[in-house]
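A single protein chain has been omitted; all remaining protein chains appear in their positions.
Showing chain A:
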Amino acid sequence: MSSPEQWTHPEPREGPAATAAAPTSEQVIAGLRATSEGGPELVQLLTPEGERVENPEFDRYVADVTADDLRSLYRDMVLVRRADREGNALQRQGQLGIWVPLLGQEAAQVGAGRALRDTDMVFPSYREHGVAWCRGISPKDILGIFRGTDHGSWDSTAKRFHPYTIVIGNQVLNAAGYAMGQRFEGKVGDADGEATMVFFGDGATSQGDVHEGFVWAAVYDAPLVFFCQNNQWAISEPTERQSRLPLYQRARGYGFPGVRVDGNDVLASLAVSRWALDECRHGNGPVLIEAFTYRMDAHTTTDDPTRYRHSDELEAWKLKDPIERVRVNLVRHGHADQDFFDSVQAEADELAADLRDFCFSMPQPPTSQIFDHVYAEASPVLDAQRDAFLAYHADFAGGEH
């Protein structure tokens, strides 16, 4: 009666709800993960073994991708992973207060990031170091968040990459509003149209803000791509705690299309993102993408995943590594030799060393920074508070007390 794919209520008239509506937790998990091996719903262009598989619907979105481009996607993923590992190491050595690793999500992020144009806007969550990289933001500009010196030092307007948002789901509504603005200003309607992409996790889909973001974007036909990285976990809670339905299928309920893509396949992520952005540019947005991937590391450096998940799950996902499949493909087709891989590795090591040096030399921010930019216009009350405290502080630093 209930196949792994059918664990929620069946459609009306399709069978007795009473039995189907009470799935075992195994059925729920099986259903949510059914396509992780590459079922019909999952858009995959590169198998974990590095084989290019045809996809009549999405092939054309990457038809122009040359061997050069594929090498460059590979390079981005290697560099992004290296910077991520360095962030992790810097935290372990006490240089950062915390690090939020993206390990395993490189393909989802680089595929999406490389599909974006300069004129598009991005609203990240807090794990999108790979998308940031594609927007031309140096990992150095992210370090301050985790070292505790600032909230991110990139120019979010110039880079069209909004500040990281930590409150789960908040940015989805902000992105919907931005995309509404793009539409109100007549910037959508043809191939040169603008679009917005917003990133959030599987856990975030439970937040009211995300639901409202879906509603707003839908009724205003906003050119917004909802890019949900389903990395299977929201800290200790599996996706099964958030949904009985594969997440991409939620889009239908709001009246726009949803697609599940292999989030460990950079080519597929690029193709599906290009398609989705293209729909938005032409005024056919919004679109939901569920990038099916895996959080290979802890939630953050303060988390201990051994308390809630089995290591065999991790081992299984290792076989679907996003970088390895591109490497195998490049080798198989003779599109890259050892020199290429060595040079990317050398570049990655250099990036890490540079990041490291930078981190060690980051100055202690001035005390006055506490009071900076709280308001756009002067606040005499706060100014007085600042002056009093800075005077006390200077006095204190100078005196014996």
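One rule holds in what follows: contacts are C-beta pairs under 8 Å (C-beta built on N, C-alpha and C of every residue); 3 or more make two chains touch, one makes a residue touch a chain; residues count from 1.
In this text, contacts and distances are computed from a predicted model.
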Query raised in the report: So which of "Cell division topological specificity factor", "ABC transporter permease", "Ferredoxin" or "Pyruvate dehydrogenase E1 component beta subunit" is the UniProt name of the chain that got left out?
Result: "Pyruvate dehydrogenase E1 component beta subunit"
Requested in this report: Would you mind spotting which of A:184, A:308 or A:360 touches the chain that isn't drawn?
Outcome: A:308
Query raised in the report: Quick one: which of A:74, A:123, A:146 or A:178 touches the chain that's been left out?
Result: A:146
Query raised in the report: Thinking of the whole complex, not just what is shown, which of A:206, A:249 or A:284 touches the missing chain?
Result: A:206
Requested in this report: From the listed residues A:53, A:67, A:166 or A:394, report the one that touches the chain absent from this view.
Outcome: A:166
Report summary line: Missing-chain contacts on chain A, rising order, are 97-98, 144-151, 166-169, 203-204, 206-209, 234-237, 241-242, 302-303, 307-308, 364-365, 367, 369-371, 374, 381-382, 385-386, 389, 392-393, 396, 401
